[in-house]
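For this view, one protein chain was removed and the others were kept in their places.
The block that comes next holds subunit A.
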Amino acid sequence: MTDATAAERPIRAKGALRRLAERPLALFGLFLILLVVGGAVLAPLVAPFDPSEQHFDGLTIEGAPLPPGGVFLLGTDLLGRDLLSRILWGARTSLIIGVAANGLALVIGTLVGLTAGYFRGWIGAVLMRFTDLMMAFPALLLAICLAAIFQPSLWIVAMVIAFVNWVQTARVIFTETSALSEREFIAAERTLGAGTGRILFRHILPHLLPTIIVWGTLGISTTVLLEATLSYLGVGVQPPTPSWGNIIFENQTYFQSAPWLVFIPGAAILLLALAFNLVGDALRDVLDPTQRGRD
């Protein structure tokens, strides 16, 4: 028994991975994420056409876009560009926004919420009033202002999105941290002499993980769509660079005559969010020791 437990230690992380692998839904999510990442990275190789190329045969004689099928697998858009190629290239933008910008927003929000929730006092008051201010200020307007000041580029857009998106996370994390710091095991930790950093990152942060995961996955679709809005208003990713969001926005007026132009990129966003959600949920369960042995 002692030997077995001693041997268990180094493989702790592996154990978590294995338990993750035992969940079919998590594997499906992982597969979807890999698919999107693969598509984005390999876009130059796998995309059938140049995403910006306007095909002469990509439009009907009346000038309407082609529905999915034939040469253009997912159909074409209003300018006769291949939708599949645009989706693949657009995955690059959307992944950067949905993962990097959203991740950055999550980090900022968590740090702000954690600091404010644990210390409270004047630090907490200042941080949370600033958060409230950010919340009250129309995020879109702020994003437009910021994007207009800086030269619009993908990374600037990502920063802007991160900057307006951390507030909700901060609020939620603040509330949870305040509740957690009142818990007795945190008091016990203090009486053992643990420093603030240790309490915050070793004892409070792990308990926030489920919340962070939920907000992180929810944030993917919000950020991708915010990017689309910014692009639509001309301060986001500049055309002709495709992103899933701007494909939807470009084509939304033709929703009735060419539904695939909205439906397919919409489905892509949905699938990406779903994929992260599935993996996130599984990760949360796998990392929660009280759930062990219950699956």
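The rule we apply is simple: a contact is a pair of C-beta atoms (placed from the backbone, for glycine too) under 8 Å apart; a residue touches a chain by one contact, two chains touch by 3 or more; residues count from 1.
Note that contacts and distances are computed from a predicted model.
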item: Listed names "Cysteine desulfurase", "Bb3-type cytochrome oxidase subunit IV", "Peptide/nickel transport system ATP-binding protein" or "Dihydroorotase", matching UniProt entry of the absent chain; value: "Peptide/nickel transport system ATP-binding protein"
item: Hidden partner chain, touching residue among A:42, A:123, A:188 or A:270; value: A:188
item: Where the missing chain touches subunit A, by residue; value: 1-2, 5, 8-9, 183-185, 187-195, 198, 203, 206-207, 288-290, 292
